[in-house]
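Dropping a structure here in structure tokens format, bear with me for questions.
One protein chain is absent from this view; the other protein chains keep their places.
Then we have chain A:
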Amino acid sequence: MNLSGLNFSALPEINIIFRFFVCAVLFALGGALLILISGHEVWQTRWHPNMLAITHCFTLGFITTVMMGALLQILPVIGGIGIPKVKQVANTFLIFHVFGTSSLIASFIWPISILKIAAVILLSFGYGIYLVALISVLVKKLSQGSSIVTIRFALCALLFTLILGLLMLARNLGWHIIPFDKYVTDLHAIWGIAGWFSLLIIAVSFQIIPMFHVAPEFNERIRNYLPWLIIVLLLSVIISKGHVQELVFLLLIVNSLFICYLCYLLSLRKRKIPDTTVNFWRFSAVSMITVFILYLLPENLLMAFGVEQPTLTLAAMVIFLYVISIIFGMMLKIMPFLSYTHLQQRCLLDFSLMQLLPNMHQFLPPKHGKKLFYLHLCTALVLVLTLIFNQFYLLLAFTLLMEFCWLLVLLVRCKRLYNATIKQIEN
């Protein structure tokens, strides 16, 4: 065993993680503002340029930014090793990612070449740097097998999603490397949602469900085979062009079973104290099952219920009600945990300073987390209403603004307490 490979203090600076989280929230707020100014017609088709911009505000802007930030923290904890020169890599990536994603979003609204070229260049460089740094770590033999294997799959899915996205952008610039085909866009969305998002959620769940909730470990077979099953299904989507619907159906079954099993494990958790994160997990489970049921219903029945854009509706529900719910729940745990862990490092040479450290609930009071959950429920309800009755879009923009502003307040509050404690420690 390689003893020198152990790295117990590879945590990146807390400022870096908070920077990622704040940028993510700003993208979501940007998405809410876009909904506000775009009018009700954007809800009539997923191909509307503003709808594409809004979608990318939440997927690439919010979800991916949070996930890329969280990965910097997760790898040292579960893999025992961090990426080399983490500060430079993270800061460089974030700058390229923020400007690249902003250019991409702007290019949907104003389809001018310069924005598309900027998006291609900035996103390619940014993700190139980050992914090379991550791959250099992930190719090594690391501890925590199933989580690391699943993270590797998730990153492959991210890479594939990005390449498809960049190729589609290039096509819009007149470089016809791939043909114009709705199938390519579907592939991009399926690999992004069922690959990158859901595989990373699964990888992280394997660790944080037992760790934060003191719940039983995931069944070994699930840990070992579920990620493989998902990646095989995703690869099958590429080669069996005529059977996308059936494969999406299977992906929905797998994800529904996963989230139900996760909730079952949570029901067995030893810590039976009120916890908003558990509510977020349960809500995401209900959402995923609802999506699965809706997917089974024939299109004419959905139409009868007022769902005129089934693909848009189901994608919006998976992204906002499933993925973002889980991310919110995780952030409620990660923000205070990170703040405390980093402050603790400052006290290693003088344990008497530990009495200055706030506890986790002081960083993020449970009642504030609960408020975020209620705001999220409210937004989710209005989103469903807007998908059926498009006129509700103004209310949706308002609830989104409220929800993400509140998340920003929680982030700032947590960081301010962190800074105040650092001052006390240094004095």
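A few remarks follow.
Methods note: a contact is a pair of C-beta atoms (placed from the backbone, for glycine too) under 8 Å apart; a residue touches a chain by one contact, two chains touch by 3 or more; residues count from 1.
What we mean here is this: contacts and distances are computed from a predicted model.
A chain of the complex is left out here; the name its UniProt entry carries, from "FAD binding domain-containing protein", "Tryptophan synthase alpha chain", "Hemerythrin domain-containing protein" or "Putative ferredoxin reductase", is "Hemerythrin domain-containing protein".
Listed residues A:Leu33, A:Leu257 or A:Met360: the one in touch with the omitted chain is A:Met360. Within the set A:His40, A:Lys87, A:Arg271 or A:Arg416, the residue that contacts the chain not displayed is A:Arg271. For chain A, the residues in touch with the chain missing from this view are 1, 3, 6, 8-9, 77-78, 80, 143-144, 207, 210-212, 214, 270-274, 336-337, 340-341, 344, 347-348, 351, 354-355, 359-362.
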